[in-house]
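All protein chains of the complex are present and in place, except for one that has been dropped.
Let's turn to chain A:
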């Protein structure tokens, strides 16, 4: 390292001597006492030139004395400096300003949100959850086969509905629900949470080998779509038992799938389909088109 420093200093000296030499050449003579000043000028130049020569030799010697490093120096991010040096072309500055603004905004907003959530007396999310967070997810994912059997047997189902519980995937349960002579549904559980629902017609096969195939009838494909959105609506990791019970109650309302006219338009058929949507709270029948208009 010392040698390198010496060499760098020598290069620096050489550069400054060369610079001085050129400065002197550029200045020229002062123009009075012609002969004398010219001699002095030439003499000075020869001196400086000699110094440059000696310094050049010195630099060469030092460079020869330097050892070639075994590996390349690790320069970190500074290596990239060599690739593009022009600041204007990198366009870093506007991006930097933008991201700074964003961080500022995020900070402001999160501060406001934090204050609001803390003032909220309902406390649905923040503090309430943080206390229970360690415990609750485990109860919903907890896979206790007896518990699910008990839960499904507890659901007071109308006489036209029958349940059959299978366990084709180890301990996770699949409930095959037959609702009257209207439809069959397979509810795939993960623990106590409902993971997937398949709806099929009463005359279609539905067994554990083939839980994911769609019904061949348009109406049951539509019902399955609605069943999935209802599944997300009733999803509640904090009260999984209640979620399953309300979901099954909702599903049971499909017993009158073909029998009930739409609550809004009073018709049975719209676009070739009966009222496939059941209101999540009141269980009333609606066409898909009628439910929000």
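Please note the rule applied: a contact is a pair of C-beta atoms (placed from the backbone, for glycine too) under 8 Å apart; a residue touches a chain by one contact, two chains touch by 3 or more; residues count from 1.
Convention: contacts and distances are computed from a predicted model.
As stated in its UniProt record, the chain not included in the shown complex is "Mediator of RNA polymerase II transcription subunit 20", which appears among "Elongator complex protein 4", "Mediator of RNA polymerase II transcription subunit 20", "Mitochondrial inner membrane protease subunit 2" or "Large ribosomal subunit protein bL21m". In the complete complex, the residue from A:41, A:163, A:196 or A:217 that touches the missing chain is A:217.
Within the whole complex, the absent chain has one touching residue among A:6, A:21 or A:273, and that is A:273. Although one chain is hidden here, its contacts on chain A can still be listed: residues 181-182, 201-203, 215, 217-220, 257-259, 261, 267-269, 271-274.
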